[in-house]
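Structure first, then comments.
The complex appears here without one of its protein chains, the remainder shown in place.
A and B label the chains in the order they appear, each numbered from 1.
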Amino acid sequence: MAAVLELQDLSVQFHTGKEIVQAVRDVSLEVQEGEVLAIVGESGCGKSVLCKSVMKLLPQTAHIAGGRILVDGADITDYREREMEKLRGNVFSMVFQDPMTSLNPTMKIGAQIAEAVRVHEPKIRKAELDGRVLELLGLVGIDRAKERMQQYPGQMSGGMRQRCVLAIALASNPRILFADEPTTALDVTIQSQILELFRNIQKKFRTATILVSHDLSVVAGVADRVAVMYAGKIVEIGTTEEIFYQPKHPYTWCLLQSLPALSKGKEELFTIPGMPPNLAHPPKGDAFACRNPYAVARDYEEEPPMFRVSPTHYAATWLLAEDAPKIMFGRENGKKRVIHQEWKDAEVLLDVRHLNHAFPLSRKLAVKAVDDVSFQLRKGEIFGLVGESGSGKSTVARCIMNLYHKGSGEVYYNGIPLHDRKVYRKMHRQIQQNIQIIFQDSTSSLNPRMKVKDIITEPLVINRIRPKRGTYREEAVFQMKYVGLDESFLDKYPGELSGGQRQRVAIARAVVMEPELLIADEPIASLDVSIQAQIVNLFRHLQEEHGFTFLFIAHDLSMVEYLCDRVGVMYHGKLVEVGLTEDVFAQPKHSYTKRLMESIPLPEPGRKEERRA
Amino acid sequence: MRKNPWIYYGKKLLIFVVSIFLLSVIVFYIARLAPGDPLVSYYGERAEKMTAGERAWAEEKLGLHESITVQYGKWLGRAVRGDFGISYKYKMDVLEVIEGRVGNTLLLGGVGFVLIFVLALLLGIWCAWNEERLIDRAICKIGTVTSCIPEFWLSLVLILIFAVELKVLPSSGAYTIGKENDLGDRILHLILPMTVVVLGHLWYYAYLIRNKLLEEVRTDYVLLAKSKGVTGKSVMFRHCVRNIIPTYLSIMAISVPHILGGTYIIETVFSYPGIGTLSYESARYQDYNLLMVICLLSGALVILCNMIAQTINERIDPRMKGPDLTEDAEVIMR
Partner (left out) sequence: MKQKKPIISSVLLGLIILGCIGCRFIMTKDPTYMDLANYSHAPNGEFLFGTDTMGRDIFSMIWYGGRISLSIGFLATAISTAIAIVFGAVSGYAPRWLDEILMRLTEIFLSVPELLIIILLQAVIGKATIWSLAFVIGITSWTGIAKIVRTEVIQLKNSEYVLAARSMGGSFFYILIRHLTPNFISSIMFMVVMNVRGAIVAESTLSFMGLGLPLEVVSWGSMLSLADQALLNGAWWIILIPGAFLVTTLMCVTNLGNYLRIRNNQGVRNL
């Protein structure tokens, strides 16, 4: 059977004035009707560019440098814009990552879906058009479709918006569907719903689907075949079971190991050292070689071709060559973690009682962001606060830090009542030194016009404390070493650093005052998986070596499961369940917690049917 | 705004009235604080030779001898009834004076306004569509040059070329004497001043449109629209242009006073009998009553336009609409 989509040695380049970036290099693959092919890789590996290049949605600075694209056997590589317009929507369509920005905020949903239908059926009459729109809305699971049609995207939740985007993509019955990180911006429970929706629709219409994601666990439950991309090339491709249970390329194996689920109980999360290469000057030989724990000499010299492992399984690594050493992948530092239990008997550091906070919407209505929340933190423990967006967990953090002034409830720190304004003002300084906060989005939590060294030492400057290591500069150097940043970053600006490096700066800034309590508000959410692992390892290190207490707020449950001693689950402002991590995850008691746990995607293909009990 | 529209507009009306009132107070006081002799505008140069007695008598006749507050009170009392007093210079009822001239300014400014905004929209769209290509860069360069030319100088140059050298167009006035109602003649007189009005503002707004469109073109939803198979032109008009219209409308509202008010320079150079020259004279020569009315009118215009712009922004732009509050809890808690 001819493949619906076939790529032959496709290469895509970007011309950015001075350099030529090779975003996609000699990629060959094919997708059959009715199958789901997942393309996984970290950010910058070229997976998005690949999809957009098939649909010719790339910006003008990009162009196809070589290879061919075949759709149902027809070569569309040289098609012009006008011919592509006929194909888009009809033959292939795309679901984008961020539903917030992919929909036109000033056009009603119904109109946007109708546009998708009308483009390829210009003569359709209004009544029939409306019918089709309603049908599509129903197909993607949106209730009260008639009402929804008249709404604007801003009035809908993230999950609903993504369903609308899907409805638009399906409007003209495309043969091929590209889904570029479709659930990354969504909450876990919504994510599982959307993924299920994808699967159902795909089965129903036998659409060839290409799912792009950086999250292997998501892919496990949905894909038939998986292609792993690194630095613009496909390094391994095979069925889902083959990739997950018998990876042959070291990068694939490293990616799998980075999943926190596979590091449960271990001392450290597995990380891949180094960073992906600069695609303006791709290195000689295998691009992964310098980070490859199993690299052989030949990897540095020559690029490996695709070796065949089975009719469906191919990997591009010299380890598969006949004369290569036989290597079994395994973890050297998979030491089991020595669990410290001292914190269970330690004193209570933070005591939150009946915390309430409401955001006023108008004079009468208010949104209750935090509703009667009470919990305790003991010295030396890592407490995880989880919940989906809107659950109120960030608000709790800010209330504790007294960044919000209204609301009721009591917060005791080491016995000192933080909520009492008079006491707070007196002990103000002390408290500020002892509680520090790290925010999520490092791009906005660091002043882009301040140098790294000034950012790190700012708390000392504001509070007029003399740095322990002499000058401010030396203090900054010390802290940077502490969090694993090289001295050379001292005089750089945040814009010159990567996401992970910026987050380290934020952590350094937080620990420079040697606080007792660190509140981390979604500190890893916007980072790549392997970088997340590095930061989480750093937290673990800070707890064990230096006795910091953490309030770790996150929505990534597997990270929380790995890192935290105890966990609290929030839903609609209420704390619905609190307990030891193992207990809460293995045997959730509250119905919401149960729902949450069930939605976590497992990196175990084939197991999904069982789990849905 | 889900409130009762009566309350909404009622509030606005109230703010409007209060603002006008405050404005009148401010202008009244400022005008009288300025040194200069109103008697001169009434009596002309004879005023300087008056004796003290004659001055006192003149002042009393015009009501200028009382304290400022009392004067204001009297003025307010009469104004509320529609009597705005007499222009010292023209010795006519103020409203009559204005009536005679307002038509000319409205013609010049009004038509100019429409031309500017229609042309600016078209030009802006064209440039955005051809971003960075030769035509765009050429138009940008030309536009930048025209926007740098001071209006009065452009007027002078045009008069020099067309009226003095080439002798094709008249250099001043709104119409040739005797031909007041001749449309063709009126138009001839309008051409040069209109050109200056339009050229002076055109590029600013065209550039604005161009930049706003360029922003829209870089959004994700444009990419999505393209992926549906919608043609480039369609995307530009149905999505991008559509999205900037509310902003454009509110900019238009705000620029009404700016454009109408700016005609005074052009009117002066072309000796065009409009409100612009009137306001200049009354300010310069202490023609208080006339000044008050003109200031009130222009102030009212400014405030009104600002309010319209605000209303447009609040009502029409769906981006301002938040999540539907009758939704389920998930959204409410956001």
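By definition in this document, a contact is a pair of C-beta atoms (placed from the backbone, for glycine too) under 8 Å apart; a residue touches a chain by one contact, two chains touch by 3 or more.
The structure displayed is predicted, hence computed values, not measured ones.
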item: Which of A:S93, A:T209 or A:S445 contacts the chain that the document leaves out; value: A:S445
item: Of B:E66, B:E131 or B:E314, the one touching the omitted chain in the full complex; value: B:E131
item: Given B:V27, B:I139, B:I259 or B:I312, the one touching the chain that is not displayed; value: B:V27
item: Contact with the hidden chain (one of B:M50, B:L119 or B:I149); value: B:I149
item: Those residues of chain A which, in the complete complex, touch the missing chain; value: 17, 57, 59-61, 398, 401-403, 428-429, 432, 436-437, 439, 441, 444-450, 458-459, 462-463, 509
item: Contacts of chain B with the absent chain, listed as residue ranges; value: 15, 19, 22-23, 26-27, 30-31, 33-36, 131-132, 144-145, 147-153, 156-157, 159-160, 164-165, 171, 214-215, 217-220, 222-223, 226, 232, 235-236, 240, 257, 261, 264-265, 268, 279-280, 283-284, 291, 294-295, 298-300, 302-303, 306
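As a working rule, only the chains that are shown with their structure count from here on.
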item: Rounded Å distance, chain A centre to chain B centre (Cα mean); value: 52
item: Complex interface listing, chain B residues touching chain A; value: 219-221, 223-232, 238-239, 242-243, 246, 317-319, 321-325, 327, 329-334
item: Sites on chain A touched by chain B in the complex; value: 55, 57, 81-82, 85-90, 93-94, 96, 98, 101-107, 115-116, 119-120, 151-152, 154-157, 165, 168-169, 171-172, 361, 365, 367-369, 389-392, 572-573
